[in-house]
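For reference, the structure is listed below as structure tokens.
Partial view: only certain chains, each at its native spot in the assembly.
Chain IDs A and B follow the sequence of writing; residue 1 opens each chain.
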Amino acid sequence: MAKHGGFGWIGLYRPTDAELDVLAAEFDLHPLAIEDARKGHQRAKLERYGDTLFVVLRPARYLDDVEEVEFGELHLFVGPHFAITIRRAESPNLARVRRRLEAHPELLAKGPEAVLYAVLDEVVDEYSPVDAGLENDIDEIEEQLFSGDPQVTRRIYDLASEVMEFQRATRPLVGMFDALERGFEKYAVDLELQRYLRDVKDHVIRIVERGESFRQLLQNALQVHATLVTQRQNEEMKRLGETTLSQSEQSKKIASWAAIIFAPTLIAGIYGMNFDFMPELGWVAGYPFALALMTAFATSLYVIFKRRNWL
Amino acid sequence: MAKHGGFGWIGLYRPTDAELDVLAAEFDLHPLAIEDARKGHQRAKLERYGDTLFVVLRPARYLDDVEEVEFGELHLFVGPHFAITIRRAESPNLARVRRRLEAHPELLAKGPEAVLYAVLDEVVDEYSPVDAGLENDIDEIEEQLFSGDPQVTRRIYDLASEVMEFQRATRPLVGMFDALERGFEKYAVDLELQRYLRDVKDHVIRIVERGESFRQLLQNALQVHATLVTQRQNEEMKRLGETTLSQSEQSKKIASWAAIIFAPTLIAGIYGMNFDFMPELGWVAGYPFALALMTAFATSLYVIFKRRNWL
């Protein structure tokens, strides 16, 4: 336990149930608060048990490689002469909070709300990289979207889930600050401290508003994506149409040429018949006549097919 | 009727109308409350009739095999010296509530609101498995969604209906707790009990917020699903295009080969004609000449078709 001018600071990391029981007994902590600290999975909240404040916060880190927001959970008890922090994840950086309070004894002198302020400021400041990471990935998604990458569907869906979870973690803080403000007079909170708290509240509102606009951007991206997929379908269909057309044009040409080549065979067949009485066979010019007939026949077909655009 | 230090507890399961009438007469219960208890299908609510509280709650169970939320309805009368519970389904576990109150006589001593607290805590705690079951099925749906299973449409639709019904059951509780809080001063509710009630309220808000995010996730899933279906259509269309192209390529080749094989027949037909005057027939080299002509004709066609990419 660290002491700073009559003020004790206890920082616990993943405490056992027994440690929590000892703590509860020594500092007379409320059983409901201890139960919350033990069970976890709470939303951010602020409770007053006598002159002890109990606060639950949801610090967050952005894991950019998997595009996930990782949430910790911080339980904070602040009494007139002590502060107890219980963490289960590495964030937030409470060492920095402590150094700050040690460096500013005049802040610590303002009472429990000052400690609360310092922790809130750190937690909220640590939301900024999350916010920046989400924005960055949304920018990437926009590029990916219009470049036609089909993987973007899942990426949008997953990032939207993360944004929603981040909003669920940060939005309750606004209500918490409102509650704090409503108690400024009742608990005679120092004017200067009020300003510090409002400064953090301001930061939280900015984070929440940006979270909301991220959600809307991803919603738009989903809808735009659906349209782009259909647009790509149109192009696919156009190409299919062109292919089909070109293929059948060629088939027609082959068939037409086959018919043209074939036509003279009919003449040849006729003059290959073995009838006894076929005057043309005896003609001196019979053979050239037949060749001429063949040529004429083929040429006629060629002209007809050409006119009908089959060739 | 069970008595605990001057406090009576009556638990009814599917009571008859006559039983309700007896009860109403003995405990002077308000006719409107009795009518609600008799007819059921109420939303969660809290009414004060003199010093008797009347509360309607909507306990829930998750039937994971059919992915449905099953709702019960609990009617609770709490007076200074008695508590009456009326159930029509098996949940919530009121035996546990009673054991808890028996084990904590100091809680019971805090008056009717303490009984109310204990019942509310149980009902709200029993919402947790519903919440977990819904989350689990949404996770499954996400996997199913991106794996391309067409059955997912109905599953999303049905689960969204269940989530909406669950929200309809849980959201009114927040207003009920707000009403309770507004009455804390008027009804001189014990400070400790206020804290217990706020603890349950906190749990309810968490359930409600998660329900809302489930609704949004399923909404996103519906939209993503539509896009994926179209995306799959694009692939279908691409495959159709490729099949069509490959088929017509082959057809062209067969036709081209048929034409090539056929072309020499024309020459054969010509020299099979029976004209008396056909000089080539008398040539010694007539036959090889004809064969050469045939080969030349076929080869020319082959070259032409090859050049036009018909072969």
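Note that contacts are C-beta pairs under 8 Å (C-beta built on N, C-alpha and C of every residue); 3 or more make two chains touch, one makes a residue touch a chain.
Since this is a predicted model, take the numbers as computed values, not measurements.
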Copy number across the full structure, from 2 displayed chains: 5
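Operating definition for what follows: only the chains that are shown with their structure count from here on.
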For chain A and chain B, let me know how many angstrom lie between their CA-based centres, rounded off. 21
Chain B-facing residues of chain A, complex: 30, 32, 36, 41-43, 45, 47, 49, 150, 153-154, 156-157, 160-161, 164-165, 168, 219, 222-223, 225-226, 229-230, 232-233, 236-237, 239-240, 243-244, 247-248, 250-251, 253-255, 257-258, 261-262, 264-265, 268-269, 271-274, 278, 280-284, 286-287, 290-291, 294
For chain B, which residues count as touching chain A in their complex? 142, 146, 195-196, 198-199, 202, 205-206, 209-210, 213, 216-217, 220-221, 223-224, 226-228, 230-231, 233-234, 237-238, 240-241, 244-245, 248-249, 251-252, 255-256, 258-259, 262-263, 265-266, 269-270, 272-278, 301, 305, 308-310
